[in-house]
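Omission of a single protein chain aside, the complex is shown with its protein chains in their original locations.
Coming up: chain A.
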Amino acid sequence: MRPLDPRLLRHARAARGYVALTASLGIVTAGLVVAQALLLAHALGRAVHDGADLSAIAPWVAWLAAVVGARTLVTALQERFAHRAATRAVAELREGVVAHAASLGPRWLATGQGPGVATLATRGLDALEPYFVRYLPQLVLAATVTPATLLVILGLDWVSAAVLVVVLPLVPLFMWLVGRLTQGRSERGLDAMRRLGAQTLDLLAGLPTLRAFGRERGPAARVQALGDAHRRATMGTLRIAFLSGLVLELLTTLSVALVAVGIGLRLVHGGLDLVTGLAVLVLAPEVFNSLRQVGAQFHAASDGVAAAAAAFAVLETPLPADGTRPCPDLARTTVRLRGVSVTSATGRTPDDLDLDVRPGEVVALAGPTGSGKSTAVEVALGLLAPDEGTVELVGPAGTTPLADVVRADYWSQVAWLPQRPVLEPGAVRDVVGGADDAARSAAAALTGLGEVLDAAPAGWDTAVEQLSVGQRQRVALTRALLSAAPWVVLDEPTAHLDAAGERVVLDTVRALRTGGRTVLLVAHRASLLACADRVVALEPSEQPVGIAP
(Lines give C-alpha, C1' and ligand atoms only; values in the text may rest on other atoms or scores of the structure.)
Protein backbone atom coordinates (compact mmCIF):
# COMPACT_ATOMS: atom_id res chain seq x y z
CA MET A 1 0.00 0.00 0.00
CA ARG A 2 1.41 3.34 -1.03
CA PRO A 3 0.77 5.76 1.87
CA LEU A 4 -0.06 8.74 -0.35
CA ASP A 5 -0.82 7.97 -3.98
CA PRO A 6 -0.04 10.98 -6.19
CA ARG A 7 -2.98 9.94 -8.39
CA LEU A 8 -5.25 10.86 -5.49
CA LEU A 9 -4.13 14.46 -5.84
CA ARG A 10 -4.61 14.32 -9.60
CA HIS A 11 -8.13 12.87 -9.58
CA ALA A 12 -9.52 14.53 -6.45
CA ARG A 13 -8.89 18.27 -6.46
CA ALA A 14 -10.40 18.60 -2.99
CA ALA A 15 -7.52 16.47 -1.67
CA ARG A 16 -4.83 18.91 -2.84
CA GLY A 17 -5.67 21.82 -0.56
CA TYR A 18 -6.28 19.45 2.30
CA VAL A 19 -2.93 17.73 1.97
CA ALA A 20 -1.23 21.13 1.87
CA LEU A 21 -3.16 22.25 4.98
CA THR A 22 -2.41 19.00 6.80
CA ALA A 23 1.29 19.29 5.96
CA SER A 24 1.51 22.88 7.27
CA LEU A 25 -0.46 22.04 10.39
CA GLY A 26 1.87 19.04 10.84
CA ILE A 27 4.93 21.29 10.80
CA VAL A 28 3.29 23.72 13.23
CA THR A 29 2.32 20.80 15.49
CA ALA A 30 5.93 19.57 15.53
CA GLY A 31 7.08 23.02 16.69
CA LEU A 32 4.35 23.18 19.34
CA VAL A 33 5.12 19.69 20.70
CA VAL A 34 8.80 20.58 21.13
CA ALA A 35 7.96 23.98 22.62
CA GLN A 36 5.49 22.46 25.08
CA ALA A 37 8.03 19.89 26.27
CA LEU A 38 10.83 22.45 26.73
CA LEU A 39 8.60 24.99 28.49
CA LEU A 40 7.17 22.37 30.81
CA ALA A 41 10.63 20.99 31.59
CA HIS A 42 11.95 24.47 32.43
CA ALA A 43 9.02 25.43 34.62
CA LEU A 44 8.89 22.12 36.45
CA GLY A 45 12.68 21.70 36.63
CA ARG A 46 13.13 25.11 38.24
CA ALA A 47 10.39 24.44 40.75
CA VAL A 48 11.55 20.95 41.69
CA HIS A 49 15.31 21.48 41.66
CA ASP A 50 15.80 25.12 42.55
CA GLY A 51 12.64 25.57 44.63
CA ALA A 52 11.52 28.48 42.40
CA ASP A 53 8.12 29.93 43.35
CA LEU A 54 5.22 30.59 41.01
CA SER A 55 6.20 34.18 40.21
CA ALA A 56 9.71 33.05 39.22
CA ILE A 57 8.38 30.57 36.67
CA ALA A 58 5.35 32.66 35.64
CA PRO A 59 6.74 33.56 32.17
CA TRP A 60 7.29 29.87 31.39
CA VAL A 61 3.81 28.97 32.58
CA ALA A 62 2.26 31.78 30.54
CA TRP A 63 4.04 30.62 27.39
CA LEU A 64 3.05 27.05 28.17
CA ALA A 65 -0.60 28.17 28.35
CA ALA A 66 -0.20 29.89 24.99
CA VAL A 67 1.24 26.72 23.44
CA VAL A 68 -1.62 24.64 24.88
CA GLY A 69 -4.07 27.11 23.34
CA ALA A 70 -2.30 26.95 19.98
CA ARG A 71 -2.32 23.14 19.95
CA THR A 72 -6.05 23.16 20.71
CA LEU A 73 -6.61 25.48 17.79
CA VAL A 74 -4.48 23.42 15.39
CA THR A 75 -6.26 20.18 16.37
CA ALA A 76 -9.68 21.76 15.88
CA LEU A 77 -8.68 23.23 12.50
CA GLN A 78 -7.40 19.88 11.29
CA GLU A 79 -10.64 18.14 12.28
CA ARG A 80 -12.78 20.95 10.85
CA PHE A 81 -11.36 20.53 7.36
CA ALA A 82 -10.70 16.78 7.39
CA HIS A 83 -14.34 15.74 7.09
CA ARG A 84 -15.00 18.41 4.54
CA ALA A 85 -12.09 17.34 2.35
CA ALA A 86 -12.95 13.65 2.71
CA THR A 87 -16.57 14.13 1.64
CA ARG A 88 -15.62 16.28 -1.32
CA ALA A 89 -12.79 14.03 -2.48
CA VAL A 90 -15.04 10.96 -2.26
CA ALA A 91 -17.74 12.81 -4.22
CA GLU A 92 -15.26 13.84 -6.91
CA LEU A 93 -13.98 10.31 -7.31
CA ARG A 94 -17.52 8.89 -7.31
CA GLU A 95 -18.71 11.27 -10.00
CA GLY A 96 -15.58 10.66 -12.03
CA VAL A 97 -15.87 6.87 -11.78
CA VAL A 98 -19.59 6.83 -12.61
CA ALA A 99 -19.19 9.16 -15.59
CA HIS A 100 -16.20 7.25 -16.93
CA ALA A 101 -17.78 3.83 -16.43
CA ALA A 102 -20.98 4.98 -18.14
CA SER A 103 -18.93 6.18 -21.11
CA LEU A 104 -17.18 2.81 -21.29
CA GLY A 105 -20.55 1.36 -22.27
CA PRO A 106 -22.94 -1.39 -21.20
CA ARG A 107 -20.72 -4.26 -22.31
CA TRP A 108 -17.76 -3.10 -20.21
CA LEU A 109 -20.12 -2.59 -17.27
CA ALA A 110 -21.46 -6.13 -17.58
CA THR A 111 -18.10 -7.91 -17.71
CA GLY A 112 -14.78 -8.03 -15.86
CA GLN A 113 -14.46 -5.25 -13.31
CA GLY A 114 -17.66 -3.59 -14.53
CA PRO A 115 -20.15 -5.08 -12.04
CA GLY A 116 -17.89 -4.07 -9.14
CA VAL A 117 -18.15 -0.40 -10.10
CA ALA A 118 -21.62 -0.09 -8.55
CA THR A 119 -20.34 -1.24 -5.14
CA LEU A 120 -17.23 0.90 -5.51
CA ALA A 121 -19.21 4.02 -6.37
CA THR A 122 -21.85 3.61 -3.68
CA ARG A 123 -20.08 2.13 -0.65
CA GLY A 124 -16.47 1.30 -1.48
CA LEU A 125 -15.19 4.84 -1.84
CA ASP A 126 -16.70 5.83 1.52
CA ALA A 127 -13.81 3.88 3.05
CA LEU A 128 -11.63 6.82 2.03
CA GLU A 129 -13.12 8.89 4.84
CA PRO A 130 -11.11 7.25 7.65
CA TYR A 131 -8.07 7.50 5.38
CA PHE A 132 -8.45 11.26 5.05
CA VAL A 133 -9.72 12.04 8.53
CA ARG A 134 -7.57 9.73 10.68
CA TYR A 135 -4.72 8.17 8.75
CA LEU A 136 -3.36 10.99 6.60
CA PRO A 137 -2.93 13.51 9.47
CA GLN A 138 -1.08 10.92 11.56
CA LEU A 139 1.07 10.02 8.58
CA VAL A 140 2.05 13.67 8.23
CA LEU A 141 2.75 13.91 11.97
CA ALA A 142 4.93 10.82 11.72
CA ALA A 143 6.89 12.68 9.08
CA THR A 144 7.16 15.94 11.08
CA VAL A 145 6.86 15.35 14.83
CA THR A 146 8.92 12.14 14.91
CA PRO A 147 12.08 13.62 13.29
CA ALA A 148 11.67 16.98 15.06
CA THR A 149 11.42 15.45 18.54
CA LEU A 150 14.23 13.03 17.78
CA LEU A 151 16.53 15.87 16.66
CA VAL A 152 15.75 17.92 19.77
CA ILE A 153 16.46 14.91 22.00
CA LEU A 154 19.72 14.36 20.13
CA GLY A 155 20.67 17.97 20.89
CA LEU A 156 19.75 17.57 24.56
CA ASP A 157 21.07 14.10 25.37
CA TRP A 158 22.69 11.90 22.74
CA VAL A 159 22.51 8.74 24.88
CA SER A 160 18.69 8.82 25.01
CA ALA A 161 18.61 9.70 21.32
CA ALA A 162 20.78 6.66 20.61
CA VAL A 163 18.35 4.36 22.44
CA LEU A 164 15.42 5.75 20.45
CA VAL A 165 17.29 5.64 17.14
CA VAL A 166 18.08 1.98 17.70
CA VAL A 167 14.43 1.15 18.47
CA LEU A 168 12.86 3.31 15.78
CA PRO A 169 13.81 1.16 12.76
CA LEU A 170 12.92 -1.96 14.75
CA VAL A 171 9.27 -0.85 14.70
CA PRO A 172 8.72 -1.24 10.94
CA LEU A 173 11.15 -4.18 10.82
CA PHE A 174 9.28 -6.21 13.44
CA MET A 175 5.89 -5.22 12.03
CA TRP A 176 7.05 -6.46 8.64
CA LEU A 177 8.47 -9.67 10.14
CA VAL A 178 5.28 -10.40 12.08
CA GLY A 179 3.28 -9.59 8.96
CA ARG A 180 5.34 -11.98 6.84
CA LEU A 181 5.21 -14.80 9.37
CA THR A 182 1.47 -14.53 9.87
CA GLN A 183 0.34 -13.67 6.36
CA GLY A 184 -0.40 -17.22 5.20
CA ARG A 185 -2.19 -18.13 8.40
CA SER A 186 -4.32 -15.06 8.55
CA GLU A 187 -5.28 -15.33 4.88
CA ARG A 188 -6.44 -18.89 5.51
CA GLY A 189 -8.28 -17.63 8.57
CA LEU A 190 -9.93 -14.83 6.64
CA ASP A 191 -10.98 -17.29 3.99
CA ALA A 192 -12.60 -19.55 6.59
CA MET A 193 -14.26 -16.53 8.16
CA ARG A 194 -15.76 -15.43 4.85
CA ARG A 195 -16.98 -18.93 4.06
CA LEU A 196 -18.66 -19.41 7.42
CA GLY A 197 -20.17 -15.94 7.26
CA ALA A 198 -21.56 -16.65 3.80
CA GLN A 199 -23.05 -19.96 4.95
CA THR A 200 -24.82 -18.28 7.85
CA LEU A 201 -26.24 -15.61 5.59
CA ASP A 202 -27.31 -18.28 3.10
CA LEU A 203 -29.33 -20.05 5.80
CA LEU A 204 -30.90 -16.81 6.94
CA ALA A 205 -31.69 -15.68 3.41
CA GLY A 206 -33.34 -19.03 2.77
CA LEU A 207 -35.51 -18.76 5.85
CA PRO A 208 -38.74 -17.94 3.95
CA THR A 209 -38.12 -21.02 1.82
CA LEU A 210 -37.35 -23.27 4.78
CA ARG A 211 -40.46 -21.92 6.43
CA ALA A 212 -42.59 -22.73 3.42
CA PHE A 213 -41.41 -26.32 3.66
CA GLY A 214 -41.98 -26.42 7.42
CA ARG A 215 -38.29 -27.13 7.97
CA GLU A 216 -37.32 -23.90 9.73
CA ARG A 217 -36.77 -25.26 13.25
CA GLY A 218 -33.68 -27.40 12.78
CA PRO A 219 -31.32 -24.79 11.34
CA ALA A 220 -31.40 -22.56 14.46
CA ALA A 221 -28.83 -24.90 16.00
CA ARG A 222 -26.87 -24.72 12.76
CA VAL A 223 -26.90 -20.90 12.83
CA GLN A 224 -25.52 -21.08 16.37
CA ALA A 225 -22.90 -23.68 15.38
CA LEU A 226 -21.84 -21.70 12.31
CA GLY A 227 -21.62 -18.58 14.47
CA ASP A 228 -19.39 -20.38 16.98
CA ALA A 229 -17.18 -21.73 14.20
CA HIS A 230 -17.02 -18.25 12.72
CA ARG A 231 -15.98 -16.83 16.08
CA ARG A 232 -13.26 -19.43 16.56
CA ALA A 233 -11.90 -18.79 13.08
CA THR A 234 -12.02 -15.04 13.65
CA MET A 235 -10.29 -15.28 17.01
CA GLY A 236 -7.57 -17.43 15.42
CA THR A 237 -6.99 -14.69 12.89
CA LEU A 238 -7.13 -11.90 15.46
CA ARG A 239 -4.66 -13.64 17.77
CA ILE A 240 -2.17 -13.26 14.96
CA ALA A 241 -3.32 -9.93 13.59
CA PHE A 242 -3.02 -8.30 17.02
CA LEU A 243 0.58 -9.53 17.34
CA SER A 244 1.82 -6.62 15.26
CA GLY A 245 0.07 -4.25 17.67
CA LEU A 246 1.70 -6.06 20.58
CA VAL A 247 5.17 -5.71 19.08
CA LEU A 248 4.57 -2.04 18.33
CA GLU A 249 3.43 -1.26 21.86
CA LEU A 250 6.16 -3.34 23.49
CA LEU A 251 8.96 -1.68 21.54
CA THR A 252 7.71 1.86 21.97
CA THR A 253 6.72 1.69 25.64
CA LEU A 254 9.76 -0.30 26.66
CA SER A 255 12.13 2.10 24.90
CA VAL A 256 10.52 5.04 26.71
CA ALA A 257 10.95 3.14 29.97
CA LEU A 258 14.62 2.49 29.15
CA VAL A 259 15.16 6.15 28.37
CA ALA A 260 13.56 7.11 31.69
CA VAL A 261 15.73 4.67 33.66
CA GLY A 262 18.84 5.85 31.79
CA ILE A 263 18.10 9.48 32.59
CA GLY A 264 17.44 8.64 36.22
CA LEU A 265 20.74 6.80 36.64
CA ARG A 266 22.73 9.57 34.97
CA LEU A 267 21.00 12.21 37.09
CA VAL A 268 22.13 10.37 40.22
CA HIS A 269 25.72 10.56 39.04
CA GLY A 270 25.36 14.20 38.02
CA GLY A 271 25.93 13.51 34.33
CA LEU A 272 22.73 15.35 33.39
CA ASP A 273 20.67 18.24 34.73
CA LEU A 274 17.02 17.89 35.71
CA VAL A 275 15.57 20.29 33.10
CA THR A 276 17.20 18.35 30.27
CA GLY A 277 16.11 15.07 31.81
CA LEU A 278 12.50 16.20 32.11
CA ALA A 279 12.48 17.56 28.54
CA VAL A 280 13.72 14.24 27.17
CA LEU A 281 11.25 12.31 29.32
CA VAL A 282 8.33 14.36 27.96
CA LEU A 283 9.57 14.23 24.36
CA ALA A 284 10.42 10.52 24.20
CA PRO A 285 6.79 9.22 23.96
CA GLU A 286 6.08 11.86 21.27
CA VAL A 287 8.68 10.22 19.00
CA PHE A 288 6.49 7.13 18.75
CA ASN A 289 3.02 8.59 19.28
CA SER A 290 2.12 9.30 15.67
CA LEU A 291 3.83 6.09 14.50
CA ARG A 292 1.54 4.15 16.82
CA GLN A 293 -1.48 5.99 15.51
CA VAL A 294 -0.45 5.24 11.93
CA GLY A 295 -0.26 1.58 12.86
CA ALA A 296 -3.65 1.68 14.60
CA GLN A 297 -5.36 3.38 11.63
CA PHE A 298 -3.61 1.27 9.02
CA HIS A 299 -6.37 -1.30 8.51
CA ALA A 300 -9.17 1.26 8.29
CA ALA A 301 -7.09 3.28 5.85
CA SER A 302 -6.02 0.36 3.68
CA ASP A 303 -9.65 -0.29 2.67
CA GLY A 304 -9.86 3.30 1.50
CA VAL A 305 -6.58 3.09 -0.37
CA ALA A 306 -7.71 -0.13 -2.06
CA ALA A 307 -10.98 1.54 -3.06
CA ALA A 308 -9.07 4.53 -4.42
CA ALA A 309 -6.78 2.24 -6.41
CA ALA A 310 -9.83 0.50 -7.88
CA ALA A 311 -11.26 3.92 -8.77
CA PHE A 312 -8.01 4.93 -10.51
CA ALA A 313 -8.05 1.67 -12.46
CA VAL A 314 -11.51 2.59 -13.79
CA LEU A 315 -10.56 6.21 -14.47
CA GLU A 316 -7.45 5.14 -16.39
CA THR A 317 -9.26 2.65 -18.63
CA PRO A 318 -9.10 4.27 -22.07
CA LEU A 319 -12.47 5.37 -23.48
CA PRO A 320 -13.57 4.22 -26.93
CA ALA A 321 -12.98 7.11 -29.33
CA ASP A 322 -16.05 9.10 -30.38
CA GLY A 323 -16.47 9.91 -34.06
CA THR A 324 -15.93 13.35 -35.55
CA ARG A 325 -18.30 13.44 -38.53
CA PRO A 326 -21.92 14.60 -38.34
CA CYS A 327 -24.56 11.92 -38.68
CA PRO A 328 -26.50 11.77 -41.95
CA ASP A 329 -30.31 12.01 -41.85
CA LEU A 330 -31.46 8.54 -40.73
CA ALA A 331 -34.80 8.98 -42.51
CA ARG A 332 -32.85 8.51 -45.75
CA THR A 333 -30.07 6.22 -44.55
CA THR A 334 -29.69 2.45 -44.35
CA VAL A 335 -27.92 1.02 -41.31
CA ARG A 336 -25.81 -1.85 -42.60
CA LEU A 337 -24.13 -4.55 -40.48
CA ARG A 338 -21.69 -6.83 -42.30
CA GLY A 339 -20.09 -9.94 -40.78
CA VAL A 340 -20.65 -8.70 -37.24
CA SER A 341 -19.43 -11.01 -34.46
CA VAL A 342 -19.14 -10.35 -30.75
CA THR A 343 -17.21 -12.79 -28.59
CA SER A 344 -18.46 -13.28 -25.07
CA ALA A 345 -18.11 -15.92 -22.35
CA THR A 346 -20.88 -18.01 -23.94
CA GLY A 347 -19.43 -17.99 -27.45
CA ARG A 348 -19.77 -15.78 -30.51
CA THR A 349 -23.17 -14.10 -30.25
CA PRO A 350 -24.07 -12.86 -32.78
CA ASP A 351 -21.83 -14.79 -35.14
CA ASP A 352 -21.14 -13.25 -38.56
CA LEU A 353 -24.38 -11.27 -38.74
CA ASP A 354 -25.41 -9.39 -41.87
CA LEU A 355 -28.28 -6.97 -41.36
CA ASP A 356 -29.68 -4.10 -43.41
CA VAL A 357 -32.26 -1.79 -41.92
CA ARG A 358 -33.56 0.41 -44.72
CA PRO A 359 -35.50 3.65 -44.17
CA GLY A 360 -39.20 3.10 -43.50
CA GLU A 361 -38.81 -0.63 -43.01
CA VAL A 362 -39.89 -2.80 -40.03
CA VAL A 363 -37.17 -5.41 -39.45
CA ALA A 364 -37.50 -8.06 -36.75
CA LEU A 365 -34.57 -9.85 -35.12
CA ALA A 366 -35.63 -13.31 -33.95
CA GLY A 367 -33.84 -16.23 -32.34
CA PRO A 368 -33.64 -18.20 -29.11
CA THR A 369 -32.41 -16.67 -25.86
CA GLY A 370 -28.67 -16.26 -25.92
CA SER A 371 -28.36 -15.95 -29.70
CA GLY A 372 -27.21 -12.34 -29.37
CA LYS A 373 -30.28 -10.33 -30.35
CA SER A 374 -29.77 -7.66 -27.71
CA THR A 375 -26.04 -7.59 -28.43
CA ALA A 376 -26.77 -7.01 -32.13
CA VAL A 377 -28.99 -4.07 -31.13
CA GLU A 378 -26.18 -2.63 -28.99
CA VAL A 379 -23.82 -2.92 -31.95
CA ALA A 380 -26.32 -1.27 -34.29
CA LEU A 381 -26.79 1.54 -31.77
CA GLY A 382 -23.03 2.13 -31.60
CA LEU A 383 -22.90 1.28 -27.89
CA LEU A 384 -20.62 -1.67 -28.55
CA ALA A 385 -17.86 -2.03 -31.12
CA PRO A 386 -18.06 -5.46 -32.81
CA ASP A 387 -15.05 -7.76 -32.45
CA GLU A 388 -15.32 -8.49 -36.16
CA GLY A 389 -17.28 -6.91 -38.98
CA THR A 390 -18.46 -3.40 -39.77
CA VAL A 391 -21.41 -1.10 -39.13
CA GLU A 392 -22.00 1.51 -41.82
CA LEU A 393 -24.52 4.23 -42.53
CA VAL A 394 -25.36 4.09 -46.23
CA GLY A 395 -27.11 7.25 -47.44
CA PRO A 396 -27.60 9.21 -50.63
CA ALA A 397 -24.47 11.24 -49.79
CA GLY A 398 -22.26 8.16 -49.46
CA THR A 399 -21.20 5.57 -46.91
CA THR A 400 -19.94 6.47 -43.44
CA PRO A 401 -18.65 3.98 -40.88
CA LEU A 402 -20.72 4.35 -37.68
CA ALA A 403 -17.47 4.56 -35.69
CA ASP A 404 -16.64 7.87 -37.46
CA VAL A 405 -19.95 9.50 -36.57
CA VAL A 406 -20.45 11.72 -33.51
CA ARG A 407 -22.38 9.31 -31.30
CA ALA A 408 -24.63 11.89 -29.64
CA ASP A 409 -25.65 13.13 -33.10
CA TYR A 410 -26.60 9.59 -34.14
CA TRP A 411 -28.50 8.90 -30.93
CA SER A 412 -30.50 12.14 -31.23
CA GLN A 413 -32.21 10.49 -34.21
CA VAL A 414 -32.95 7.21 -32.39
CA ALA A 415 -35.73 6.26 -29.97
CA TRP A 416 -34.80 3.07 -28.12
CA LEU A 417 -37.03 1.00 -25.86
CA PRO A 418 -34.88 -1.46 -23.94
CA GLN A 419 -36.47 -4.56 -22.32
CA ARG A 420 -36.93 -2.73 -19.06
CA PRO A 421 -38.10 0.81 -19.84
CA VAL A 422 -35.80 3.54 -18.49
CA LEU A 423 -37.86 6.62 -17.76
CA GLU A 424 -36.90 9.78 -15.92
CA PRO A 425 -39.05 10.50 -12.87
CA GLY A 426 -41.85 13.02 -13.35
CA ALA A 427 -45.43 13.42 -14.52
CA VAL A 428 -46.48 11.14 -17.38
CA ARG A 429 -47.38 14.22 -19.45
CA ASP A 430 -43.79 15.52 -19.31
CA VAL A 431 -42.16 12.13 -19.76
CA VAL A 432 -43.98 11.18 -22.96
CA GLY A 433 -43.29 14.57 -24.61
CA GLY A 434 -45.33 15.37 -27.71
CA ALA A 435 -46.59 18.62 -29.19
CA ASP A 436 -50.03 19.00 -27.58
CA ASP A 437 -52.73 17.17 -25.62
CA ALA A 438 -54.46 15.99 -28.76
CA ALA A 439 -51.33 14.28 -30.07
CA ARG A 440 -50.69 12.79 -26.67
CA SER A 441 -54.22 11.44 -26.30
CA ALA A 442 -54.16 9.92 -29.78
CA ALA A 443 -50.87 8.15 -29.09
CA ALA A 444 -52.01 7.05 -25.63
CA ALA A 445 -55.21 5.57 -27.03
CA LEU A 446 -53.09 3.42 -29.33
CA THR A 447 -50.64 2.18 -26.70
CA GLY A 448 -53.23 1.50 -24.01
CA LEU A 449 -51.74 4.21 -21.83
CA GLY A 450 -55.04 6.05 -22.09
CA GLU A 451 -56.83 3.23 -20.26
CA VAL A 452 -54.20 3.27 -17.50
CA LEU A 453 -54.47 7.04 -17.04
CA ASP A 454 -58.27 6.97 -17.09
CA ALA A 455 -58.14 4.69 -14.06
CA ALA A 456 -55.57 6.87 -12.26
CA PRO A 457 -56.96 9.76 -10.21
CA ALA A 458 -54.20 12.16 -11.28
CA GLY A 459 -54.57 11.32 -14.99
CA TRP A 460 -51.75 12.78 -17.06
CA ASP A 461 -50.17 14.19 -13.89
CA THR A 462 -49.61 10.70 -12.46
CA ALA A 463 -45.96 10.24 -11.51
CA VAL A 464 -44.14 7.66 -13.63
CA GLU A 465 -42.61 6.16 -10.46
CA GLN A 466 -46.07 5.03 -9.32
CA LEU A 467 -46.68 2.85 -12.37
CA SER A 468 -46.02 -0.88 -12.69
CA VAL A 469 -43.47 -2.25 -15.14
CA GLY A 470 -46.17 -3.09 -17.69
CA GLN A 471 -47.68 0.38 -17.39
CA ARG A 472 -44.28 2.02 -17.71
CA GLN A 473 -43.78 0.06 -20.89
CA ARG A 474 -46.89 1.70 -22.28
CA VAL A 475 -45.50 5.09 -21.29
CA ALA A 476 -42.30 4.26 -23.15
CA LEU A 477 -44.24 3.10 -26.23
CA THR A 478 -46.24 6.34 -26.20
CA ARG A 479 -43.06 8.33 -25.98
CA ALA A 480 -41.56 6.44 -28.91
CA LEU A 481 -44.69 7.18 -30.96
CA LEU A 482 -44.59 10.87 -30.09
CA SER A 483 -40.86 11.32 -30.62
CA ALA A 484 -39.60 12.74 -33.90
CA ALA A 485 -36.76 10.22 -34.14
CA PRO A 486 -36.80 8.53 -37.57
CA TRP A 487 -35.31 5.32 -36.13
CA VAL A 488 -37.15 3.31 -33.45
CA VAL A 489 -35.62 0.28 -31.74
CA LEU A 490 -37.93 -1.96 -29.69
CA ASP A 491 -36.27 -4.70 -27.63
CA GLU A 492 -38.77 -7.43 -26.64
CA PRO A 493 -41.61 -4.94 -26.23
CA THR A 494 -44.11 -7.65 -25.24
CA ALA A 495 -42.20 -8.91 -22.20
CA HIS A 496 -44.21 -8.04 -19.07
CA LEU A 497 -47.41 -7.81 -21.17
CA ASP A 498 -50.33 -10.23 -21.52
CA ALA A 499 -52.27 -10.92 -24.70
CA ALA A 500 -54.18 -7.63 -24.53
CA GLY A 501 -50.95 -5.74 -24.00
CA GLU A 502 -49.47 -7.49 -26.98
CA ARG A 503 -52.18 -6.22 -29.32
CA VAL A 504 -51.27 -2.75 -28.19
CA VAL A 505 -47.67 -3.27 -29.24
CA LEU A 506 -48.77 -4.54 -32.66
CA ASP A 507 -50.92 -1.45 -33.13
CA THR A 508 -48.02 0.76 -32.12
CA VAL A 509 -45.64 -0.89 -34.58
CA ARG A 510 -48.20 -0.51 -37.38
CA ALA A 511 -48.68 3.15 -36.49
CA LEU A 512 -44.92 3.68 -36.58
CA ARG A 513 -44.73 2.08 -40.01
CA THR A 514 -47.58 4.24 -41.26
CA GLY A 515 -45.71 7.27 -39.98
CA GLY A 516 -42.78 6.32 -42.20
CA ARG A 517 -40.49 5.47 -39.31
CA THR A 518 -37.81 2.79 -39.45
CA VAL A 519 -38.34 0.09 -36.81
CA LEU A 520 -35.84 -2.49 -35.58
CA LEU A 521 -37.70 -5.03 -33.49
CA VAL A 522 -36.35 -7.75 -31.22
CA ALA A 523 -39.09 -10.31 -30.76
CA HIS A 524 -39.81 -13.95 -30.19
CA ARG A 525 -43.63 -14.01 -30.33
CA ALA A 526 -45.07 -15.04 -33.67
CA SER A 527 -47.67 -12.25 -33.77
CA LEU A 528 -44.95 -9.61 -33.57
CA LEU A 529 -42.75 -11.34 -36.12
CA ALA A 530 -45.71 -11.49 -38.47
CA CYS A 531 -46.08 -7.72 -38.54
CA ALA A 532 -42.47 -7.14 -39.66
CA ASP A 533 -41.50 -6.54 -43.29
CA ARG A 534 -38.52 -8.80 -42.82
CA VAL A 535 -37.41 -11.24 -40.13
CA VAL A 536 -33.72 -11.91 -39.56
CA ALA A 537 -33.32 -15.08 -37.51
CA LEU A 538 -30.23 -15.44 -35.38
CA GLU A 539 -28.91 -18.88 -34.59
CA PRO A 540 -26.16 -19.34 -32.04
CA SER A 541 -22.86 -19.77 -33.95
CA GLU A 542 -24.60 -20.26 -37.30
CA GLN A 543 -25.27 -18.12 -40.36
CA PRO A 544 -28.33 -15.93 -39.90
CA VAL A 545 -31.09 -16.81 -42.33
CA GLY A 546 -33.23 -14.21 -44.06
CA ILE A 547 -36.91 -15.15 -44.24
CA ALA A 548 -39.41 -13.49 -46.55
CA PRO A 549 -42.58 -12.36 -44.76
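Keep this in mind: contacts are C-beta pairs under 8 Å (C-beta built on N, C-alpha and C of every residue); 3 or more make two chains touch, one makes a residue touch a chain; residues count from 1.
By our rule, contacts and distances are computed from a predicted model.
Taking the options "ABC transporter ATP-binding protein", "Cytochrome c peroxidase", "Thiol reductant ABC exporter subunit CydC" or "ATP synthase subunit b" in turn, only "Thiol reductant ABC exporter subunit CydC" matches the UniProt protein name of the chain that is not displayed. Contact with the chain that does not appear here is found for just one residue of A:98, A:190, A:309 or A:511, A:98. Remark: the omitted chain is touched by one listed residue; of A:71, A:429, A:510 or A:534 this is A:71.
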